[in-house]
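The complex is shown incomplete by one protein chain, all other protein chains being positioned as in the whole.
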Amino acid sequence: MASGIRVGVLGSGGKVGQAIVAAVEAADDMDFTVGVDKGDPLEAFTESNTSVVVDFTHPSAVMGNLEFLINNGIHAVVGTTGFTEERLDQVRGWLGDNPGVGVLIAPNFAIGAVLSMRFAAQAARFYDSVEVIELHHPHKADAPSGTAYRTAKLIGEARDKAGLGPSPDATTDELEGARGGVVDGVHVHAVRLAGLVAHQEVLLGTEGETLTIRHDSMDRSSFAPGVLLGVREIGRRPGLTVGLEELMDL
Amino acid sequence: MASGIRVGVLGSGGKVGQAIVAAVEAADDMDFTVGVDKGDPLEAFTESNTSVVVDFTHPSAVMGNLEFLINNGIHAVVGTTGFTEERLDQVRGWLGDNPGVGVLIAPNFAIGAVLSMRFAAQAARFYDSVEVIELHHPHKADAPSGTAYRTAKLIGEARDKAGLGPSPDATTDELEGARGGVVDGVHVHAVRLAGLVAHQEVLLGTEGETLTIRHDSMDRSSFAPGVLLGVREIGRRPGLTVGLEELMDL
Amino acid sequence: MASGIRVGVLGSGGKVGQAIVAAVEAADDMDFTVGVDKGDPLEAFTESNTSVVVDFTHPSAVMGNLEFLINNGIHAVVGTTGFTEERLDQVRGWLGDNPGVGVLIAPNFAIGAVLSMRFAAQAARFYDSVEVIELHHPHKADAPSGTAYRTAKLIGEARDKAGLGPSPDATTDELEGARGGVVDGVHVHAVRLAGLVAHQEVLLGTEGETLTIRHDSMDRSSFAPGVLLGVREIGRRPGLTVGLEELMDL
Partner (left out) sequence: MASGIRVGVLGSGGKVGQAIVAAVEAADDMDFTVGVDKGDPLEAFTESNTSVVVDFTHPSAVMGNLEFLINNGIHAVVGTTGFTEERLDQVRGWLGDNPGVGVLIAPNFAIGAVLSMRFAAQAARFYDSVEVIELHHPHKADAPSGTAYRTAKLIGEARDKAGLGPSPDATTDELEGARGGVVDGVHVHAVRLAGLVAHQEVLLGTEGETLTIRHDSMDRSSFAPGVLLGVREIGRRPGLTVGLEELMDL
């Protein structure tokens, strides 16, 4: 007799959706109920007595999905993008009317990326110097990556708060671009290399020692453990939670 | 007009002591008062109106030093080893009679080593697998290092607490020693190489991603920033503090 | 009008075979002719005017395949295992009767693995110390990996030839296994971690400096560039070539 968390998936036909279905099916403490794709009725979740739904769909669909899920007492774990402050307020409104329901909305489900950012921000104030190197496959359009951008911003904030000025740098003779891009005072370097997937290093240094926090995503499945973590925790966290780190008790 | 923290050094004639004197003198917010070595009178600290004393001496001397300092209202930052539970209780007793005084006793003042251990322990429960690699100069007598040993123990505790079993390992055909030593269920590898100083990597992995926390000590001065941090904070922390991490608000 | 090298694949139905077919089809300077699997007639290659055949089949099939290919003037690139000295002699015999044909037999087609071994062996005599760390997914049965074993043997030979003794090591107090396994005097450490694929680091050190040669295989397709290199070169190298490195003009 099945006794796991009953989990459904929205956007189950896409690449990401399929990977999530596979991950749910492989988890000992979960039961996959039903996948719903564009055009399918959302009632499949209520009929199957689903407890948590994972939504990796589209900004144009996600608000309708959330309204239905929340009003039917179903928790949601959401990786879909496009959440403005206005949209978050709308979700909070629906949750106000359904106080037992939990919704997690997160821009990044890679646990290692989330931990890297957190640790980098925590460590930043103890070090004179910090730089970020991100390394990706050569098909990526933006440099630096969104994660590197956010990481640098979090580090910059932590340094500001600690009253640290800019990292020391005696460069007077620079080949254009050699010292990288600068985000909130933090130098960021973007490497593009065939054979890589998605990687990031934060380097922190002070007299005589350095600390390096490196995250490697080897394949696209690296969001799966974070999604499963969200599914396990969201039932105990009524209301809106933004960011996977909020569930991680760091 | 001097306005920095007035800092004295015990064991000022040794290598470590000299490095601390230099670090104090280089710090904008500190004034070096006096160095005291074996045989010199401790009264030099009271006469010089010293506020905080750093003690990197010897287990045979440190208790006498602490009794004097605490009874004279001087804060202490202690890197000397050999503190048993009994000794710590003795220090707590003296501090009970001098409630305004703060004493920090820490086995490791390398900020990066302290952060590495903390982050490794925090991250451990999110990962299926974890191993530790420490790398040192070839003159080191013990393998693994004390820091690697403690790191593995902290990780093992965190995994236990999270209900994780051993890291997956399908090895059936092993050259003796290839899989490393095992500390509390965590595999630990010790590399000895000319040209290295003191380095450690914690590798954590789950489906599709890994997180690596690496600490590099390039020279013996890597304890200095941690000692200065202790000097800055201990005046605001009356009583006994054990471990630099307790001052770091992580 | 086709003008590329006409390439056929033996074992085209298997995972590796399919990856090779895809790589050949994607290469601008090659035309895929035909795939042959167990039970299919080898004449498909002569009928399709194939110039080079790639064989990733089975030790029980490969000798028959090679006899046919060589006698029909078709070059071969072979990743199938199980070649004894006796078998190599047999292949040399067939080639003696067909002097224009080239055959490449290689145990490892990952260019980075081949280069790593070569560079490690070249660098070994300039360094006091050397150790090997290999890191793999946790489903691997043997520790260390075959590549790490071969790498250590090549390094050991190079050190012997240069008259170097063992790497310096002052360890007197070792947790069992912490210092790794020993292959020909070289310490080898095997890490097993979820999220990893296949990785290896050779660390070389002398006074004040270290050199690290690291190879990362991110997925199973990492043999493809080496196979294509073999296909491009083997037509100009009549006779038997053993090992991809022989084609690389290092």
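Points worth noting:
Read from first to last, the chains carry the letters A, B and C; within each, the first residue is number 1.
Note that a contact is a pair of C-beta atoms (placed from the backbone, for glycine too) under 8 Å apart; a residue touches a chain by one contact, two chains touch by 3 or more.
Remember, it's a predicted structure, so these values are computed and weren't measured experimentally.
In terms of the touch definition stated at the top, the absent chain reaches A, B, C within the entire complex. Within the complete assembly, C:Gly112 is the residue of C:Gly11, C:Gly79, C:Gly112 or C:Gly177 that touches the hidden chain. The residue from C:Gly14, C:Pro225 or C:Gly243 that touches the chain not shown here is C:Pro225. The chain omitted from view is touched by exactly one of C:Gly39, C:Pro99 or C:Gly208, namely C:Gly208. Subunit B residues in contact with the hidden partner, per the touch definition given at the top, are 195-197, 216, 218-219, 222.
Touching the omitted chain from subunit A are residues 127-131, 133, 135, 138-144, 149, 167-183, 187-196, 203-210.
For subunit C, the list of residues touching the undisplayed chain reads 23, 110-112, 115-116, 119, 122-123, 126-127, 204, 206-222, 224-225, 229, 248, 250.
Just so we're on the same page, only the chains that are shown with their structure count from here on.
Chain contacts in this assembly form a complete graph, since each chain touches every other chain. Averaged C-alpha coordinates put the centre of subunit B at 46 Å from the centre of subunit C. Between the CA-based centres of subunit A and subunit C the separation comes to 39 Å, rounded to the whole angstrom. Here the spacing of subunit A and subunit B, counted between their Cα centres, is 33 Å. Residues of subunit A in contact with two or more other chains: 216, 218-219, 222.
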